[in-house]
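All protein chains of the complex are present and in place, except for one that has been dropped.
The chains carry the letters A and B, assigned in the order they are written, with residues numbered from 1 in each.
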Amino acid sequence: MVETVVFARPQALAPVPTHYCPGCTHGVIHRLVAEVLDELGLAQRTVGIAPVGCSVLAYNYFSTDFHEAAHGRAPAVATGVKRARPDLIVFAYQGDGDLASIGMAEIVHCANRGEKITVVFVNNAIYGMTGGQMAPTTLPGQVATTCPLGRDVSLAGYPIRVAELLATLRTPAFVARAAVHTPLHAVTAKEMLRRAFRYQAEGTCFSLVEVLSTCPTNWGMPPVEATEWVEKNMVPYYPLGVFKTPEGVDRAPRPAPAEEG
Amino acid sequence: MPQILIDRDLCKGCELCVNACPQKILALGQEINAKGYFFASVVEQKRCIGCRLCCITCPDVAIQMRVSGTMYHYFAY
Partner (left out) sequence: MAKKLMKGCEAIGEAAIKAGCKLFFGYPITPQNEIPEYMAHRLPQVGGTFVQAESEVAASNMIYGAAGSGERVFTSSSSPGISLMQEGISYIAGSELPVVIVNIMRAGPGLGGILPSQSDYFQATKGGGHGDYRLLVLAPWSVQEAADLVQDAFDLADYYRNPVMVLGDGLIGQMMEPVEFRAERTPCKPLSPKAWAATGCNGDRPTNIINSLFLDPEVLERHNQKLKAKYDLMVRDEVRCAAYGTDRPYEVLIVAYGTVARVCSTALDDLREDGVGAALFRPITLFPFPYAELRAAAETARAVLVVELSTGQMIEDVRLALEGSRPIHFLGRQGGMLISPEAVAERVNAICAGLRAEVRHG
């Protein structure tokens, strides 16, 4: 009886254990990206960019070439690599503190220039590596070490919806939001990542997939409960779906409808 | 017959697979692995339906699935 392996570690993922906390879904997202790179046959000419954050050590976890980048600067580094070697597949793997806080200018302008790179944006609503501080995506009322009484929107403003924000840019791009807190969500997330990398491989446009992710350690809850927390709290605030496609008709710039009465 | 293989030393005992298994045949054992985690193991291999949900949800690629004979996949992955 022939025995076939149906599910195993993708080639593009190095055969090493990771430092991520138990239940942290960074690991799932790493695997999905690696699987997509394998399936599209891109790994051999891929260069990843790993900026500061829990996922900086991604450069040890993928079996592709990598650049470590300064905090928030991955989109700029990716621009440098892609402009120098347009034949390479370039992806930046960023956290929410990195992309939406210190690196906001870099991501907005990278998207606006239409750099033909792919950004895997992991949104876990907190700073992980540094021990649980408030991030630009920390939810209203969510407790973090720098908002111990919960995020006070009158002081820290509301969490930033990056996918929607980038979708308003006129330059063609593929922008989507997915999640990995259940296997079904992970399958959909993989499809989004596949589309994103395919757009890059075809040289079509800038692509970004925001992936909601868990942080059991800094949320202070067991991994399974953390996945439920994503479903109950994050998905309502960060709706999943495709926000912008290169083929899509650009939203005409028009002011919000006038409030009646 | 699908077969689930859990790499005991890659598992961090996060229980995501235990939660995801529709057959509820996965559980954390009493033994600890090299890192000191109680690692997951298959309680009733026979009742595994080969859906791969455990493999997909595992953050540490600790779960491999092998099949002897042909296998119908419920969904493309």
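In this section, contacts are C-beta pairs under 8 Å (C-beta built on N, C-alpha and C of every residue); 3 or more make two chains touch, one makes a residue touch a chain.
Because the structure is a prediction, the values reported are computed rather than measured.
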Subject >> Chains on display which the left-out chain touches in the complete complex >> reply: A
Original post:
Among A:Arg9, A:His26, A:Arg73 or A:Lys116, which residue is in contact with the omitted chain in the full complex?
Top reply: A:Arg73
**OP:** Touching the hidden chain in the full complex, which residues of subunit A are there? Just list them.
**Re:** 44-47, 49, 56, 59-60, 62-70, 73, 76-85, 88-89, 105-106, 108-109, 113
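Basically, only the chains that are shown with their structure count from here on.
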Original post:
What is the distance, in whole Å, between the centres of subunit A and subunit B, each centre taken as the mean of its C-alpha atoms?
Top reply: 26
**OP:** Going by the contact rule at the top, pick out the subunit B residues touching subunit A in the complex.
**Re:** 2-3, 9-10, 12-16, 18-20, 35, 37, 50, 52-53, 55-61, 63-69, 71, 75, 77
Subject >> Sites on subunit A touched by subunit B in the complex >> reply: 1-9, 13, 17-18, 20-28, 31, 182-183, 186-187, 190, 216, 222-224, 227
